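Once you've had a glance at the structure underneath, I'll fire off some questions.
Of the protein chains in this complex, one is absent; all others appear in place.
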């Protein structure tokens, strides 16, 4: 129970560059001994799981449908929720920090839900958010996978520490 | 069952201007004979319900908690979901079109979930979204409540028509 | 907000007798000025809504799917949850008391979830529950619709009163 949980979010239809980024993120998450949580499907999710498994990590897929067989082949533990897009809430709710790769609308909903819950989000080639009258705290754009995971883990550690104080 | 359902989304802590806007939106929704759906709490949600009730409309509040008493006093039908922020999915899922007023993070999650489901979103003083490589379709900024509701109703009618064809 | 909410639960494929019972329950709920909440589909749900509408009442249908058009024609306010059977939780969560007609498995899950939340359940021709070592409190079998609704309303009033004290 003491391992950090890092959610990696991103679209099911991702570019080759985004998939390579996600795979590197997954590998770094696993190398740090953290659990990788994702939406369990293809694209960014599959690439992240593949990277994590290559490094011997644990991968969790929170699926929108009711059939575990929808999970990509690199998911260790599949949770078939049957909740549709409401499962996005679960992907980020249980994570200590989130890494977003690329820019789908499902990803945007997960970024918003994470920030709303006070969970830090590290962004790689993702949404640029602007709203009238108030800055957006908690979404930090970075340039590469290693930096993203290092920052996610540091944020997770700081949050877990402050939760204990 | 033939009335359109319009979701009005916005933060619980809203400025006086946003609340005045939301109240005008709610009134226009009711005057058009549409059902107003919202998150059932204060701020933009309460103002929109108040406006709708003044015009004799029906208001539905989809609450995050388990206690119906959390609903604002202008909610006709309160649904106490106990789902927390996962109730955001329900606020937009059942609507034919969405009007967003102002820019909270919960609102952003609802905008993203609506666009993801193909539901049109009309924005009043709300998020400006940008992502790498692809435009954001479906989020239409307008200048005033009357225009917002007219556009929401036209979008809703077009969607319902195409659903029947 | 001061009207009691009574959930009427029962199977989509119900006998003619169960439907007649449900219709009488719906009518009595409406005549008492209470809001009728149900799962929004056919069988017991449709019959209860029809009875309530004949008496001028308000009916709410909490649907498992994402399409409002699945609601039976006597539903005033349809909530398309897209949550599948998880919507059963919502049907009973927001009610002050529950009337169960007949004995489907979805109905059994709703009875259990209601009792678990401390919500009284009045049963008409429904499940007979027995478990080892402890009695089942809160499930009260009665003989007819009028008695069922009277008892549901009295239980709801007692609960609401104790919630205020």
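The chains carry the letters A, B and C, assigned in the order they are written, with residues numbered from 1 in each.
One rule holds for everything that comes next: contacts are C-beta pairs under 8 Å (C-beta built on N, C-alpha and C of every residue); 3 or more make two chains touch, one makes a residue touch a chain.
This one's a predicted model, so the numbers in the text were calculated from it and none came from an experiment.
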{"item": "Among A:29, A:52 or A:75, residue touching the chain not depicted", "value": "A:75"}
{"item": "Option touching the unshown chain, where A:89, A:108 or A:121 are the choices", "value": "A:89"}
{"item": "Residues in chain B touching the chain absent from view", "value": "66, 82-86"}
{"item": "Contact footprint on chain C, counting only the chain that is left out", "value": "15, 83-86, 88-90, 102-106, 108-109, 112-113, 115-117, 125-134"}
{"item": "Touching residues (missing chain, whole complex) on chain A", "value": "1, 5, 35, 58, 60, 62, 66, 68-69, 71, 73, 75-83, 89-90, 93-94, 117"}
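The rule is short, and it goes like this: only the chains that are shown with their structure count from here on.
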{"item": "Separation of mean Cα positions, chain C and chain A [Å, integer]", "value": "40"}
{"item": "Centre-of-Cα separation between chain C and chain B, whole angstrom", "value": "28"}
{"item": "Sequence positions of chain A contacting 2 or more other chains", "value": "83-86"}
